[in-house]
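Have a look at the structure below before the remarks.
Shown here: the complex without one of its protein chains, the others still in place.
Letters A, B and C mark the chains in the order given here, with residues in each chain numbered from 1 onward.
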Amino acid sequence: MTLRRISIFAVICLCSLGLLISCAEKPDMSGKVAELTKENAALKAQLAKLTEESAKPTGTYKVGAIFSATGRTSFLGDPEKKTAEMLAEQINAAGGINGRKLELIVYDTEGDATKANLHLKRLITKDKVSVVIGPSLSGTSLAVLPVAEENETPLISCAASYKIVHNEKTGKPYKWVFKTPQTDTMAVEAIYTHLAKRDLNKIAIVSVTSGFGASGRGELIRLAPTYGMKIVADEKYGPKDTDMTAQLTKIKGLSPQAIVNWSVGPTQVTVLRNYRDLGMDSIPFYQSHGFGSRKNIELAAGAAEGVYCPLGACNIAEMLTPYDTQYNVAMQYMKNYKAKYNEPLSSFGGHAWDALQMVAQALASVGDDKAKIRDYLEDNIKGFVGQHGVFTYSPDDHNGLTKDAFTMVIVKDGDWSRSS
Amino acid sequence: MDSVQKENILDVQKVAMVFGGLMALSNLNFQVKQGSIKAIIGPNGAGKTTLFNIITGSFPPTEGRVRFKGQSIEHLKAHQIADRGISRTFQTIELFDNMTVLENVMLGCHTRVRASFMASGFLLPQSRRKEKEIQDRAMKILKFIGMGDKFNDPADSLPLGEQKMLEIGRALASEPELICLDEPAAGLNETETHLASSLIKAINAKGVTVLLVEHDMKVVMNISDEIVVLNYGQKIAEGSPEDIRNNQRVVEAYLGSEA
Amino acid sequence: MLRIGKLPITIFAVLIIIFPWIADHISAIDHYPDIMVFAGIYCLIAMGLSLLMGYAGQISIGHAAFYGIGAYVSAILTVRYGLNPWTGMLAGMVVAAVVALLVGAPSLKLKGHYLAMATLAFGIIVYIIFNEETEWTGGPDGMSGIPGLSIFGFGFDSVEKYYYLVWGIVFIVFIFTINVIQSGTGRALRAIHSSEPAASAMGVDISRFKVIVFVYSAMLASLAGSLYAHYLNFINPSTFDLFFSIKLLIMIALGGMHSIWGAVIGSGLITFLSYEWLHYFGEFEVIVYGAILLLVTIFLPHGLVGVPGIVKGWLRR
Partner (left out) sequence: MVNHHPHFLFYGSGMEKITLASQLLQYLITGLTVGSIYAMVAVGFNIIYNVTEIINFAQGEFVMLGGLIMVFFHVTLGLPLILAFPATILLVTLAGVLLDRLAIRPIRQPSVLTLIIATIAASILIKGAAMFIWGKDPYDLPAFSGRNPINVLGAVIQPQYFWVIGFLIIIVIALSIFFDRTIIGKAMSACADNADAASLVGIDVKRMILLSFALSAGIGAVAGITVTPISLMEYDRGVMLAVKGFGAAILGGLGSFPGAILGGLIIGSIESFGAGLISSGYKDAFALIVLMVVLFFKPSGIFGDIEISRIKRF
């Protein structure tokens, strides 16, 4: 008996040992490093070993990234990862920063809080990165936030929730945590302002029961009084539901003046179709910024016509005029992204672009000292022109955007068009 | 009346069982005397095993009562009846084939010696003591049924004959006052059959009342004090082996079938 | 078959104690203790489940619910009511036990696939509650600011400290569970697994034993949930969804249901596969995962603990 048990342990130990060796040999694999750095693996291995022994800064600037690149929330992380890797590539192709290469180490959280936590710790303690961008989700961001604070490492989240940069206890932002995306608050404000302008105030909410839908719903309810909105219905559906007719039928019975839907993925298209089927066209329909991809307009097959939604500049680059401040960056990004991945731009990749560009700027001017980077972000990011708006960070504001970051657009003839 | 109660350890009164409109047993009455060996015989489908299942609480009868030592038990669950002192074997062997021979018998002791979940979890001395006690007891029984040397074999590795024996041993472990044996000799060869019947006698000699269902008439005739004959769920005869041998209805019932 | 000698247990204990030291000296794995913390947490649940499934032969595809109950009770009591974490932990186990009793009593009368569906349904319902009762659970965004654990001013605030806390608990539970298995209770459970009619005829109160084990496994899951919450200082519902319940099944099947060691090995392996090793396969992760699973179920019907037996088989030839 005992012999059997021992042999089990032997087997296990051997297995793990084998895997250890395999990963000790090629640490660059342990984290999908941006294309360019993949070359001369041998040299990199040595570098990596060096860093492991002593935390001396090496020939590269190490930037960590954690996105939900796969799994149920990959609609966020996938474009973010692609964007970040594309950007790192461009920077290095242009000779890097201060002559040093930018080494981007990306881990996949699969939208899982546990993984996000593990990966951030690993980036900080093992890969010795000087700054981290991501995670993609509000949930995962809130999950890793303590780690960043504890280890005094600047973190630029790519998730929406305002809680990420708002410490309930102090009422101020967390010291080491910033974020680039507009908060749901801004999206809601944009929508409510638009509604108010058309004096529509009797509204119905439909939201998906996921983190994205829930936080949007929360803000819609929280801000309703401020804008004199009366919420007559508050309906929900699952992220994999096949039909929302029931919810919409209930809403129809309550005859609101407008419907606001907060979701991502296929459901926001299905809900539109059901809304058309029920002949509710006379009720204006507002989508969240989650709708911000032309793919959705295609999928809706006409049903999206006349739908409003708040979008960041990068989604409507073509509609910008050279006079718009974001015209250049937006056009640039869109061209490059389409060229590299030939797929339509989603609303989310831009968040990673903004985050990494700020990091690059910081590295360029203060090097890879964590504290310096943090201070730089807080003090020197003023009027930074990004994909999702013009950022101005301050000790009281680690998000740096106003609701102008969103432009209300309406779907016309199968494409976005600006709505006054 | 009271005296009758005493000497009848088991009293089956007007028991009827209906499966989906089908009458498996109807108005069945008979008693088992304390310390006797009683056999239930009858052609296949006569309802013998059904009767066993009712007595041992696999399911309650549709009608009637089963009194054990004067108390009615027909409403009790199988494990409660086991606690009361009735134990059984199965026609289709139901050993715990994921255990050793010894463990099988040890489980038989379950009704008598029990350690609580927590006690055994924290390995309190009492649970250790009990475990030891159970082991010794089980070994004794294994020696009694002549399988002391096989205590560590996996149960499913035994030949059929020994599996039957082990089932009897397991049943004994619960120290029953009444033991119900369902075809203990089925599928056994001459010598094994002989062993089985002598074992049954030995058990009975220890004061355990035996109720058995058996097709092998030789066994039935030479070990049982009394015999009940069932046919189509009804008692057609009851009495000593002699009476039954010369009973016309029994012969008829068996014509074409065995015996 | 089930007698477990002192030696392997000692080896197990020693491994637990020296692992952080080893990891510390091999740069490639110096971050493993962190992962081991989660491995330990999952191991707690897996041990309870293997008792339920491997020994009592009952299926549960809903244990993520108890894991979640533990985590949320801990979190709500500490964050919303400022109670002591240990109190929260205890309360969680009590709540889990009560729920398990209420759900288990009727459910465990069900057989095979019906039991699977009932537990599956239970798991999903609880998951929905976590999502919907926003004012209590914080909804899909979850709860942050959950305090860490400390005792008499000694805080389990570093990875190593928490590692020893978790694995200390794991070891205690491990010993407890082995004792149960090797006692009459374990015998009764295996009897139920093997033949219910025979077991009950031998005086085993089947439904009682099933419920006891179900409650025990639920309490372990809850304990694990609390440990998770106080380590991560954050929880959200998606951690406790259907997929985690399935992951637990996989851990047990992979390790081997019929031995408590299977739970230890299975949970450890799956944790490292999904948190560490499979990353080397990048996008192919999912497929490799599925493949490993399928191959094990096909070629190792008794899981990894069955490997030595198979090897012995070869050697004999």
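Here, a contact is a pair of C-beta atoms (placed from the backbone, for glycine too) under 8 Å apart; a residue touches a chain by one contact, two chains touch by 3 or more.
Every value quoted in this text rests on a predicted model; they were computed, and no experiment measured them.
A.B. asks: Just list which of the chains on display the missing one touches.
C.D. replies: The omitted chain makes contact with A, C across the full complex.
A.B. asks: Could you tell which one of C:Gly112, C:Gly155, C:Gly168 or C:Gly309 touches the chain left off the display?
C.D. replies: Answer from the full complex: C:Gly112 touches the omitted chain.
A.B. asks: Using the definition of touch stated at the top, determine which of A:Asp78, A:Asp184, A:Glu219 or A:Glu378 touches the missing chain.
C.D. replies: A:Asp78
A.B. asks: Decide which residue listed in C:Leu165, C:Leu249, C:Ile265 or C:Val305 touches the omitted chain of the complex.
C.D. replies: Missing-chain contact among the listed residues: C:Leu249.
A.B. asks: Among the options C:Val94, C:Ile125 or C:Val311, which residue touches the chain absent from this view?
C.D. replies: Of the candidates C:Val94, C:Ile125 or C:Val311, C:Ile125 is in touch with the missing chain.
A.B. asks: Since one chain isn't shown, list which residues of subunit C touch it in the complete complex.
C.D. replies: Subunit C touches the missing chain through residues 53, 59, 106-107, 109-114, 116-118, 120-122, 124-125, 128-129, 131-132, 242, 246, 249-250, 252-253, 257, 283-284, 286-287, 289-291, 293-294, 297-298, 301.
A.B. asks: Taking the full complex into account, what residues of subunit A touch the chain not shown?
C.D. replies: Those residues of subunit A that touch the unshown chain are 72, 74-75, 78, 198-200, 209, 235-238, 240-243, 245-247, 249-250, 252-253, 255, 257-258, 265-266, 269-270, 273, 276-284, 295, 298-299, 301, 306, 410, 412, 417-420.
Throughout what follows, only the chains that are shown with their structure count from here on.
A.B. asks: For subunit A and subunit B, which third chains touch each of them?
C.D. replies: Both-contact set = C.
A.B. asks: Looking at every pair of chains, which two share the most C-beta contact pairs?
C.D. replies: Counting C-beta pairs in contact for each chain pair, the top pair is A-C.
A.B. asks: Measuring from CA centroids, which chain ends up nearest the centre of the complete protein set?
C.D. replies: Chain C is the most central one.
A.B. asks: Between subunit A and subunit B, what is the gap in Å from one C-alpha centre to the other?
C.D. replies: One centre to the other, that is 72 Å.
A.B. asks: Whole-Å distance, subunit A centre to subunit C centre, using C-alpha means?
C.D. replies: Their C-alpha centroids are separated by 33 Å.
A.B. asks: Per the contact definition, I'd like the list of subunit B residues that touch subunit C in the complex.
C.D. replies: 56-58, 77-79, 82-83, 87-88, 90, 94-100, 103, 106-108, 110-111, 113-115, 117, 120-123, 127, 130-131, 134, 154, 170-171, 173-174
A.B. asks: Which part of subunit C faces subunit A closely enough to touch in the complex?
C.D. replies: Against subunit A, subunit C makes touches at 3-5, 7-8, 11-12, 15, 26-31, 34-35, 38, 131-132, 134, 139-142, 144-145, 159, 228, 232-236, 238-239, 261, 265, 268-269, 272, 275, 277, 279-280, 282-283, 285-286, 304-305, 307-309, 311-312.
A.B. asks: Enumerate the contact residues on subunit A facing subunit C in the complex.
C.D. replies: 1-2, 4-9, 11-12, 16, 19-24, 27, 29-32, 49, 52-53, 70, 107-108, 111-115, 117-118, 121-122, 125-126, 138-139, 142-143, 145-146, 161, 163, 168-169, 209-211, 213-215, 218
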